[in-house]
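With one protein chain removed, the remaining protein chains of the complex are shown where they sit.
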Amino acid sequence: MSLKQCHIGLSVSGHDPAIAIIDEKGEVAFAEATERFVQQKRAWGILPDHPEHIRSILPKYIDNNSEIFIAKTWLSSKRELPLNVSGGFMFEDNDIKWLLGLQSYSFNEAGNNIRHLYGDKVKKDECFDHHLTHAVNASYSAPFSNALCLVIDGEGEVGAASLYRLESRRLKRIWRSWGPGSLGSYYGLLTKLCGFDWRVGEEWKVMGLAAYGKFDISILDNLKKLVQVKNGKLFFPPSKEVLDLLVELRKSGREHNEDIMKASDLAFNGQLAYSYFLDQILKSIQLESDENLILTGGCALNSAYNGTIIKNHNFKNIHVPSAPADDGNAVGAALLSWMKYNQTNKIPSGDGSPYLGTDIRDNLTKKKRQAILKHHSFSRVESCIADSGYQVAQLLYQGKIIGIMRGRAEFGPRALGNRSILADPSRLNCKEYINSRVKGREDYRPFAPVVFEKDIKRFFDYNLPSPYMSYTLPWKEDFLKKIPGVVHHDNTGRLQTINKERNPWLSSVLNEFEALGKLPVLLNTSFNVMGKPIIHSVEDAMAVLTTTGLDGLLIDDLLIVK
Amino acid sequence: MSENRNANKSHKAFVYINDIKTAMEISMDNHFGPPRMKQHLLEIDAQSNLDLSTLILIVENALFFMSGERHAILKQRILRIIGPAKKRKWDYIIEEAISESISNLSATKQIDLIADFTYPIYRNATQRLLGISPENPQIFEYWVPKLQELLEPLLPLRTLGKMEEAFKSLLQEVKRNRNTNTDMKKNEFIPLIDDLIKNPIKNFTDDDYYAVILVLYGASLNISQTLGNILFQLLKAPEEIKKMASNPKWVNRNLERLIKSAGSAPYVHRVSSDDARYGDYKIKKNDNVLLDLPQIHTGGCPFQQLDWGEEKIGRNDHLAFGRGIHYCVGAGFARHLMERAIVMLFVEYPDLVIVEQTLDIVENNPIVALNSLKCKLNE
């Protein structure tokens, strides 16, 4: 499977580094965030071509005849810019300095490890506009060829929002926002005010906590003043005003060591204000009804907001890619390199599969497999090539909590069945049990349901396919009591929808589970423990199995039960 | 001249840049920052028994040593008051200062264009612009030029100690005798110091503002010196060129060229934050990089015979005011002052000639300037 042309995208933001490979046909051959390999959340300051990571990937794609093209996800090192277009008041000065330093380091140094390994096989080293790499990545997996494509993140080359039009798979920028106004920075600030740490991506915690809060007009009004949206573009008010607002907002906030629920109203209204800002942007950009929308950039991870778009706006279809944040840009940059080489501005069309990372079959060597079979001390270890779906469904039916590590790893932050922990959501207390005994995290954090695409309307109010868990939707009332494990405090669920074609194995589990007389809904949470990225190696998975309350584990076809 | 400087300070990494292309690039490259003078003084202050608090205050408020947000905000504020866009607010100050000096000239038979013309114009105009009126002008005037010496890297301790004392009293002088003109006429220019104190900047104290204006006043001495050098060149020029010096359009067209060839600042000092390679220059992290302006602009000597052939020079084609984020805040004011002073002088006295043959050049001072420029009216 060696490639003649190997376009390697490197995500060089200084956080969330990732590597992607595009083959000569313009298809993604591989994509993976570096955090998985190094097992450090967001992999701050680590190069996307980490020397050991690339040695575990590239030899599969590169031989003596290969030509390598390196593509980076920024046009410039932001520290070099004399103009301050960075996060503004939302971050402390020393945070900004640190962020710029890491971006500059990654931007300047990334690629050297590939060059060290492959020398003059590297033919080119190119840099691409940050928001464009977001937009290209998202357009590649979009199931349509015409759309408005909105990029919203913490920061781009000159600002934190860009609007593109995708027409016959060709992108053209309509506008971009300049200056420090940024919804990514806003959410980072909200995270901090709620007593969480944006540095390790605890925005999730705010989103989860929001369900416990109540509407408070004075908090909301103050939050709304933090960002101004004019014609879709984002602005911050003068810093003096912001400082006054922060004094007020801190009163509803929480220190890191205080009771989490203290910040619930702030989280609720913070999410509400965020929705208000994004609604304004969407209203200003949609000129015609019946338009498709592609939403990407780090802010597209706000599944709670994404789920409200279908209700409040008039878009025909919505697409959020599996990796909308800066890891995904590696794919965008590599595609742009491929497009440049092939002299086309038409973005290739991908099949939408998020399973683009390391294949566990490459990691579970014969030797490791035999060692497990021979030396284990579990009650049951067996190879079940033919019926692993049935076996897992049986265990789930019995109330077991099973870790799954099959096929290729997902690209993006969500576990979508290949690096997941599955459970039966109908069991009382399963949420609390998994949170405390398996993942070691706060007991209010929600879990996601897996349902068949055909069943969306049965369970939810809106018919919105969600193959990458991009949307949170309200459950129909009938089911709230039946599957408590996947109903959040506000009666919503961040669903993953599957079908037989794209998810044959997970579909077989769900089918078998239903055949046992259960509702066809599974609890799916990422296979990791709190504070760590999703597992990467066989050893990572075994460590979680042996150090937590997890009941069993399926690695490829090797079923291990405690 | 540059060779001497070179030899003197070769004990630490000093790189002298002699070509304009590299010098321009370095000026625009933010890997090169101002010398870390504050740090340097703080270390001496801590390690010796010298109290350098005044010098540290001065350095903290000298734009050419500042960087980052504090630099940007101060610079922006100053430009909003004395920048070229506010020319219509302050240009009468210049007109009045020049007229006064010219009327004083007519009374003198023997004229020293430095002592009788360029210096008083600089002093009167800049003091009004900034809001300074010293009680002891003579002592004040003696010490102000020494401000320029602070630009010299690695001064001996003894000198620093002396300067500390001197600047303490200079600062007192500026404070005590601030021009608090209460019955200001409408439309009259509000001096920089009054504006700063009335509309304070976050994290700046009144002491900071006094240091700011003192530094600006000292730095502005370059106006007098550069104007003196320009007048020297015009007086030395062939008759047909000298004749043009009373023509406002000609002066306007040729101003940048005159400034380039006559600038009195000897170098721009930068410190490299990284290893770098510029053409033939190998620069190491923390190297002192000196842009040798006389070398860059005139091949080493601003007092040589100029080639007056056609040469079009724009505002960005020379480094007399620096370039990049440390571009001189007084450039607009200085330009206008020099332009008007040249024209008004030669309109009034088209027949000025230099009387002395030997040049009276400032020695032992990091400046390229004349002590005096004796002239007479050619009758």
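Note that the chains take the letters A and B in the order they are written out, and that residue 1 is the start of every chain.
Basically, contacts are C-beta pairs under 8 Å (C-beta built on N, C-alpha and C of every residue); 3 or more make two chains touch, one makes a residue touch a chain.
One rule holds for everything that comes next: contacts and distances are computed from a predicted model.
Enquirer: Just to verify: the chain that's not displayed, which of "Phosphate transport system permease protein", "Multicomponent Na+:H+ antiporter subunit C", "Acyl carrier protein" or "Spore gernimation protein KB" does UniProt list as its protein name?
Expert: "Acyl carrier protein"
Enquirer: Quick one: which of A:179, A:352, A:440 or A:549 touches the chain that's been left out?
Expert: Checking each option in A:179, A:352, A:440 or A:549, the one touching the absent chain turns out to be A:179.
Enquirer: Touching the hidden chain in the complete assembly: which of B:77, B:269 or B:297 does that?
Expert: B:77
Enquirer: Among A:158, A:347 or A:473, which residue is in touch with the absent chain?
Expert: Once the missing chain is taken into account, the touching residue is A:158.
Enquirer: Give me the subunit A residues in contact with the hidden chain, please.
Expert: 76, 81-85, 157-159, 173, 175-180, 231, 233, 235
Enquirer: In the complete complex, the non-displayed chain touches which residues of subunit B?
Expert: 28, 72-73, 76-81, 83-88, 315-316, 327, 331-332
Heads up, the rule we're going with is that only the chains that are shown with their structure count from here on.
Enquirer: Where the centres are mean C-alpha positions, what is the separation of subunit A from subunit B, in Å?
Expert: Distance between chain centres: 56 Å.
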